[in-house]
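Here the complex is missing a single protein chain, while all its other protein chains stay put.
After this line comes subunit A, so read on.
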Amino acid sequence: MASSSEPMVSRSVDVLVVGGGSAGLAAAISARKRGARSVLILERDGRLGGILNQCVHNGFGLHTFNEELTGPEYAARYVERARELKVEYLLNTTVLSLSADREVVAVNARDGVFRVAAGSIVLAMGCRERPRGALDIPGTRPAGVYTAGTAQRLVNVDGFLPGREVVILGSGDIGLIMARRLTLEGAHVSCVCEIMPYSGGLKRNIVQCLEDFGIPLLLSHTVVNVEGAERVQAVTIAQVDEDLRPIAGTERRVPCDTLLLSVGLLPENELAQQAGIDINPTTHGARVNESLETSAPGIFACGNVLHVHDLVDYVSEESAHAGSCAARFALRAAIEKDAPSAPTAPMSGEGSFPVECARGVRCAVPSFVRPSAVEDALTLRFRVDAVYRDVCVSVYVGGRRVSHRRHVALVPAEMLTVRIRASYLEGLSGDDVITIALEEG
């Protein structure tokens, strides 16, 4: 029912995908393959592919295609597949609101403000970078402070160099990749500071982006001041103690014209929150079940809006699962339209079992598992909370250990995946839980 202040429903689709980046594309393709008749992607940018379009370095697709592709090449394969499968998409289209009963309001220059009703929805909005303010770095507010992703866009898409003398704070993967990129483009990167005693990026990036270029990585260091009225003139870096507080006397002034921030990514979940969807405070993504369905029935989430990934291949894999579950939901809803059954709560209640993180483990996805809905295997993704050596990752299903694997080293930068065969979940009952834990090797 459209009230006078709400736009009329302009159309309805089986599966609506919010976001046309790596997650949205994979979800849309998979939804079509799974039988959804109409799949529509709403993308706010001027082209499909999302952040992949600015990732001109290679290393994408090793798992998916057994090839090393650049970001735009990886995106192009999915865009092509989506076109073959007649996935519809609207570009330069921003979703304004989402309701738990699977309707969105969106806007673009051609259609104005319009409403789409969907059989199911896949949230694939990705993430954003934490800005300077989130770290409360004191000092002036000149030009020359960029998040790494913004600098990446300016260099790789627009073709400009944001600065010539660069200090990078944060050793997340984008920061590491930008250290190399800026060096190749003619800038000088004096150092990468990381407040933690270990890097936030993947080992291969530290080797290929810093070590190969002689760029020092200063662990347990942060930026404590920014100077320069109009343009950055220098930053002050300092060592931090175990509580991550700067140690007086260790300050060092580094002249530079640019400070790049690579200090964390946050799922961009404002739409989900607006719709009243439960958010997991550790991942900042929605709480989902084994089908990647959120607390709102028929609304699914995948990719970096669900939890921040480090490899796009895993985003694609996860999103294909979400897309296929979304198609299943939409088709079932269409069949039951004449005799609607009450929508089953995707989370709580009988037949649903929580996933718990025990010692050393955090950010597990999904949060709940309904064994009856697991088709072949359950995929658990999670991270460790610190650097560990010689430990085992174990998964317990209702007290029974069903997976146990030894690792030489585990780092928080690397997302871990464990697959549990559906048959192992059969015995779950009552108050049983699924637990992921680190154990001595």
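Things to note:
We take it that a contact is a pair of C-beta atoms (placed from the backbone, for glycine too) under 8 Å apart; a residue touches a chain by one contact, two chains touch by 3 or more; residues count from 1.
The definition used in the following text is that contacts and distances are computed from a predicted model.
Missing chain, UniProt protein name: "Glycerol-3-phosphate dehydrogenase", from among "Aspartate carbamoyltransferase regulatory subunit", "Molybdenum transport system permease", "NADH-quinone oxidoreductase subunit A" or "Glycerol-3-phosphate dehydrogenase".
Residue A:141 is the one among A:63, A:86 or A:141 that touches the chain not shown.
Hidden from this view is one chain, which touches subunit A at 4-7, 44, 92, 94, 96, 105, 107-113, 128-129, 131-134, 136, 138-144, 147, 149-150, 153-155, 157-164, 185-187, 224-227, 229-231, 246, 257-258, 270, 273.
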